[in-house]
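Report on one structure; see the data block that follows.
Of the protein chains in this complex, all but one are displayed in their positions.
For subunit A:
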């Protein structure tokens, strides 16, 4: 196996990657992403890689990326969920109605009450979790294939959302709800730097802890220079990202209004960057939690074991039916979070929210290396997949590619990505 690999790349390069213990597939995806970015940057005369566009790209990716992390678990357990876009719409409709009608009118809290946003979010999360869990029960306990259950769900939940709102646009949404949308809620420059530094410290700490744990068990560790190089990569990536988001300045008239709202006058020549959007913070939090679940919890271990060999999992005493319910419930909850981000970004609930998201979400997970045969997939891969898809879509829009061609390209890329994946797995001898 090692022989065939060393034939395909120079031995020296391979040695470096091995020492760093970097995932070659991850590097491939990052490479593809960078290529896409550079290509569009050239085609748009440098408009693609501006802080402004990167900021927008980031906040446009969040909702699909959040759902893609859940789709990884679904596909890893050899299921599929076609209902995520519709479920997002139902959760969004429920949250919109809760904050505009149920809480202010029926419960008499009145508009603008502090409890409205948290109340709506909690109701939405519970709804998503229950609906997802119900679909999981149909799959796990009643044995209906996930494809059918969620194909039905695609139609059902889209129209439940319609029924709940009478097909109308619901808004404006609560002010504290809208901060989860992206541009309407950012940390500002100072807090973004603080977050970046804390995140970096955390990354370095876990790197150090991983090394220490290996040493206590007498397992081989990377040489120190490799650790240092990795640490440098983390630092550049995290702080560079923060720097980019901080470089996108809030427009002057908007800043003036912010100062006015505080009853102050804006000093002459004052500028302030947007910084890290709260929606991105949410995505980072979800990515960390989902990665921890995947790698460090029994639930995650059982998800991957079941995907690798369902019979073995069952014979090892894992309750695979209940596991299916849990996996779909997680997916449902994430649809609710994505619904929160998507409707907050628009600042209203629209009847067509989340339409076709199931395709984007599945594509993100698959482009990110989740194997449809089950058992294999990573959270970071799915997020990167979502980012690549979104870059393609917005890049083509900026270049002025006609809408039908955009979709043709995105569809083809999905198929091509899977083909490359199959070839890659064959080459490396992995499953």
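Methods note: a contact is a pair of C-beta atoms (placed from the backbone, for glycine too) under 8 Å apart; a residue touches a chain by one contact, two chains touch by 3 or more; residues count from 1.
Just so we're on the same page, contacts and distances are computed from a predicted model.
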_Hidden subunit of the complex - UniProt protein name among "Isoquinoline 1-oxidoreductase, beta subunit", "Pyruvate dehydrogenase", "Sulfate-transporting ATPase" or "Monosaccharide ABC transporter ATP-binding protein, CUT2 family"_ = "Monosaccharide ABC transporter ATP-binding protein, CUT2 family"
*Residue, one of A:168, A:309 or A:412, that touches the chain absent here*: A:309
_Hidden-chain contact residue, picked from the options A:161, A:318 or A:414_ = A:318
*Identified contact with the non-displayed chain, of A:254, A:296 or A:427*: A:296
*Which of A:52, A:214 or A:427 contacts the chain that the document leaves out*: A:214
*On subunit A, what residues meet the omitted chain?*
1, 213-214, 216-217, 219, 292, 296-298, 301-302, 304-309, 311-318, 375-376, 429-431
